[in-house]
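A single protein chain has been removed from this complex, and every other one stays in its place.
By letter and in written order, the chains are A, B and C; residue numbering begins at 1 in each of them.
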Amino acid sequence: MKALVLERKGELSIRDVNLPLTMGPADVKIAVERVGVCGSDIHYFTHGRIGPYVVDQPMVLGHEASGRVVEVGAEVKGLAPGDRVCMEPGIPDPTSRASRLGLYNVDPGVTFWATPPVHGCLTSHVVHPAAFTYRLPDNVSFAEGAMVEPFAIGLQASVKARLQPGDVAVVTGCGTIGIVTALAALAGGCSRVLISDLQQEKLDLAARYPGITAVNVRRQELAAAVREATGGWGADVVFEASGSPAAFKGLADLLRPGGCMVLIGIPIDPVPFDVAGAQAKEARIETVFRYANVYPRAIALIASGKVDLKPLISATFAFDDGIAAFRRAAEGRGSDVKVQIKVSDGPPT
Amino acid sequence: MKALVLERKGELSIRDVNLPLTMGPADVKIAVERVGVCGSDIHYFTHGRIGPYVVDQPMVLGHEASGRVVEVGAEVKGLAPGDRVCMEPGIPDPTSRASRLGLYNVDPGVTFWATPPVHGCLTSHVVHPAAFTYRLPDNVSFAEGAMVEPFAIGLQASVKARLQPGDVAVVTGCGTIGIVTALAALAGGCSRVLISDLQQEKLDLAARYPGITAVNVRRQELAAAVREATGGWGADVVFEASGSPAAFKGLADLLRPGGCMVLIGIPIDPVPFDVAGAQAKEARIETVFRYANVYPRAIALIASGKVDLKPLISATFAFDDGIAAFRRAAEGRGSDVKVQIKVSDGPPT
Amino acid sequence: MKALVLERKGELSIRDVNLPLTMGPADVKIAVERVGVCGSDIHYFTHGRIGPYVVDQPMVLGHEASGRVVEVGAEVKGLAPGDRVCMEPGIPDPTSRASRLGLYNVDPGVTFWATPPVHGCLTSHVVHPAAFTYRLPDNVSFAEGAMVEPFAIGLQASVKARLQPGDVAVVTGCGTIGIVTALAALAGGCSRVLISDLQQEKLDLAARYPGITAVNVRRQELAAAVREATGGWGADVVFEASGSPAAFKGLADLLRPGGCMVLIGIPIDPVPFDVAGAQAKEARIETVFRYANVYPRAIALIASGKVDLKPLISATFAFDDGIAAFRRAAEGRGSDVKVQIKVSDGPPT
Partner (left out) sequence: MKALVLERKGELSIRDVNLPLTMGPADVKIAVERVGVCGSDIHYFTHGRIGPYVVDQPMVLGHEASGRVVEVGAEVKGLAPGDRVCMEPGIPDPTSRASRLGLYNVDPGVTFWATPPVHGCLTSHVVHPAAFTYRLPDNVSFAEGAMVEPFAIGLQASVKARLQPGDVAVVTGCGTIGIVTALAALAGGCSRVLISDLQQEKLDLAARYPGITAVNVRRQELAAAVREATGGWGADVVFEASGSPAAFKGLADLLRPGGCMVLIGIPIDPVPFDVAGAQAKEARIETVFRYANVYPRAIALIASGKVDLKPLISATFAFDDGIAAFRRAAEGRGSDVKVQIKVSDGPPT
C-alpha cells in the first residue's frame, strides 16, 4: 500500500507502507480519494514537531480526507460499499467522561490522524469507525468532501459564538482558517463579516464572497472600520484566526457591550491579554479546539449551496506528485488557500 | 390629521382625527410613509376584539410602519429630520423589572399601536420614542421598512430557537408569519426549511425561495417528509406558525432527540399537547411573544441581501383607498401575503 | 443466583435465575447491596406494562441500585474490587448520534434495567459498564447510593431549568420525584421552593426541609401563594412533577415574564395546554427524560451535605421480604417516600 511518508523533519517520500487494515465490527474500509494539505502537515514537514508532538519515526501525513467505502463491518448501519464519504480524523474514547458530555474533541484519549505517533490518511486505504465517517450527498464532490475538515473548524467557532441572526462579525487573520471562519459565520446568520490581514492577495480572495468586507490593516485601522460598519456600537463577535500576538492588541475594542470573542488561532506563547478591556465590555470569550458534532452541519451547508468552498481549492496534485504538493503548500503563496492531493486514479468527483 | 379609523366592529372610515402630537425630549416626529395591514388589524375590523382587547371606541389601526423623521426632541442622538426609518410599535416602561432584564416585550406595561385603547399609526404623522425608531439604510425601501415588523416575529422565533449553522427546520403553517419565519430561519443558519400547509398557492409562493421545501399535508405526511430530509434523525427545530390545534398533533415526532419546538401561532383555546412525546425527545419548547431587540438585526439582514421580503408584498393601496386595502386583506386570498398602504404622497421609496 | 422476578402482571417471586454474567473488558461485576422500589417497578407489577413496554415474559425488577465491585475488566481504570458504587441503569450506544452530542439519555438504542425485555438489578450480582458505575465517597451510604437514581431525575430537571442563584421555584406534585426535584432546586441555587399537592402527609414531610414551603391546593390557591412569595412577579421556574392533567391548568400563570417550566411528570394522554398563556410570558418549556451526566453531580451534592436524602427512605426490607416491600410500596401510603430492599447480607452501609 502506497503512502506519503514524512521520514523525518524535511524529508518526504512516497513509498509502500505496511499498515494494518484490521476491521472491527463498527468500522468501514475506505479507498481514499482526496486529501488536503494542512498547515499542521507542513509544520511537521518543516519543523519535525508541533509543541509536544514530535516526529521521531516515519509517519504517514494527511488528515483532511474524502473517499469511497469499500467494505463495512458487521454492525455498521447507514453506510454501504460504494458510498462516497468524508472522514472526521479524531477518534475519541466514546465512553470517556468528556465524550459522554458531548465534548469528545477534548477527550484526552483522542487519537488524531497524522499526529505523532498516529499515522495519517495519505495512503490508498484506511480503516475508520463508521460513526466518524459521513456520507457525501451527490452534489458534494470529493474535493469539497476533503474541505469539510478545515471548514469544520470555522463552523465550530460559529457554534461556540452562539451567533444570532443579523450579527456583525470580525475575523482577524485571512488565512485558510480565517476564510472558512468568515464563510461559516455568514452561513450561520451573520449579516456581514469584516476580515483583516496584512496580505492584500488573501484579502482580495476573501472579498470575492458577498457579505465579506476586507480590511488591510496596513492601510486602515480595524477598529475604525468596525465602528463605521456598526454605527459605533461594535461587532457582535470577533473571531481571532491569526494566532498572532499582535492581533490580540485592542481586540476588546472591536466588540459591542456584551459581545463575544472566539479564539481559534493558536499562539505559541502566552500573549499579553487586556483583561480590563474585555471586562469593560463584559465580553464572553470562547476557545476552539478542533470540532465536535459539526461534520453533518458542514456537509448540509455545502450541499445546500449556502457555502461554496470550491474557490478555496487553489491547486490539485496527483498522488505521485504529492511531494510537489507539499513543496507548493510550504511556499505559502499569497494566492493559495488550499492545496489538495488526488489519491485515487478514479474519475474526478 | 387624516387617519384610517375603525369606528366600531365592521366599520372603517378615513377621516380627520385630533390626536396629540406632543413631543418629549427623547421623541421624534415621523411622517408616516408605508403601513402594512396585519392579521390583527383585520381581526379587530371583523370581530371587534382580540381576546381581552375590545374596540369600544373609535381606534386608528395599523402598526407595521415606516416613515421619514420630521422633527427630533432635544435629547435625541443618532436621528435627524429627513432620516428614513421604521418604528417598533410596542413601547415598554424602560425601568420595569422585565425591561431591565432585556425582556421588554413581556413587560406588562407595554403599550402597542392599534391595541385598544392605544391608537395605531395609519395616520399622517406619529410621535415615537427615538429608542424604538430605526434608521433604514439607503438600499432598504419604505415598503421593506414596513415589512420589518412581521419579519421581526420570525426573527424572534429564530433567536429563541438558538439555531446552529446547518440546522434543518420545519415550519408548520405557510401564512405570512410562517413564510417570514422560514426566511428568518434560513438567514439564521438553517441549511434547509420544510414548510407545511393545506393551501397550495401559499406553498408555491414559499417554495420560490431557495432552501425552502413545501409540503402540502393534504398529499404528503409531514413526518415522512422530515424523516426523508433528515435520514430519519428528525428536524433540529420545529416552528409552529399556524396556531391550529391540528398542527400540534404529532409535532414532537418531527423532532430529533434534543430538538427544539418554537410556538409562534396563538391558538385561541388550550390545545391537546403530547407531553410524553416531547419528553421522549427531551425537547426544549420556546414560546414567542412579539419580539425584543431584533429590529436592528432584521434591518441588517434585509440590507445585506440575505433576506428578500419584496416578493411578499402582494398589493399596495393609496391611503385614500385604505378601506379597499382592508377589504382585500380580509378576503384572505391564497396568493396574498402582505397588503400595504402608501400613506404619504411622496415618491415610492 | 437469586432474584426478585415479576413472573407476570400481579405475580412476584423470589427465586433462582440463570442470567449470564459475562464480562467485557470495560465492565465491572458488582455485588448488589441496596435497591429502591420505583413507581415504574410497581406499575409493571400492578399493570404488566407501561405504555409500549409490555411484560410478556418473567423479568427481574429494580433499577435504583448500589453495590460493591467484586471484579473489574482488563481495560477498567478508576474502579477496583471492594469499591462501593452506585450504578446508572440506562446504557446507551456510546457511538450513536445522540450519544456523541452528549444526549445519551435520548439515544433510541438505550437499554434500561427492568424495562422489558431487559432484566433489572434485584439480584445478587450484576455486570455493568464501568463508565456508568460511580464510586461512592466514604460518607455516602449504600442506602443513599440507591437514592441517587431518583434524585438524578430532579437534578436533570434543575440542570434543564438553568437555575440562577436566588431563583424562586414551584414544584407541582409532592411525590418522590416532586420532593427530590425540590431538593435539587434548592441545592442548585434556589432561595426558596413552593411545593403543592393534595396530600397533607406528603407536604408535611417536604416542609421539614428548610427552604421548602408546602401549599395544600385543597386549602390555598397556588397562584395566590406564588404571588405572595414573589411580590406579584411570579416564579422563575415551575417544575411540573405530578403528571396530572389538572396540574397543567394555570401553570403559566405561576411564572414570571421570561420564566421557565420544566415538565417532569409524564401524563398518559395529551393534556390541554394553554399555549397563549405560555406565550404571554414568553415562557421556555423544558422536558425531562431520565438524566444524562448528572450522577457525579448527585453524588457530590450528597457527599457535601447540601442534599440529605436519608429522611426520604421510609422503610427497608430484607431481600427475602422483597415481595412484602413491593406490597408496601404498592399501598402508596401518604407517609412513604421510598421503600428500599437490602439485597446483600453484609453490614448496613
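Definition applied: contacts are C-beta pairs under 8 Å (C-beta built on N, C-alpha and C of every residue); 3 or more make two chains touch, one makes a residue touch a chain.
For clarity, every value in this text was computed on a predicted model and none was experimentally measured.
Residue A:Leu101 is the one among A:Val17, A:Leu101 or A:Ala330 that touches the chain missing from this view.
Among C:Pro81, C:Gly166 or C:Pro272, the one in contact with the hidden chain is C:Gly166. For the chain left out of this panel, the touching residue among A:Pro117, A:Pro137 or A:Gly258 is A:Gly258.
For subunit C, the residues touching the absent chain in the complete assembly are 78, 155, 158-159, 162-168, 184, 187-189, 191-192, 210-211, 231, 294, 296-301, 303-306.
Interface residues of subunit B with the unshown chain, by the touch rule above, are 26, 94-96, 99-104, 129, 131, 292-293.
In the full complex, subunit A touches the omitted chain through residues 51, 97-98, 101, 103, 105-108, 233, 257-258, 263, 266-268, 270-276, 278-289.
Heads up, the rule we're going with is that only the chains that are shown with their structure count from here on.
In this assembly, C is the chain whose CA centroid lies farthest from the centroid of subunit A. The geometric centre of subunit A is 39 Å away from that of subunit B, both derived from CA atoms.
Within subunit C, residues 101, 103 each touch two or more of the remaining chains.
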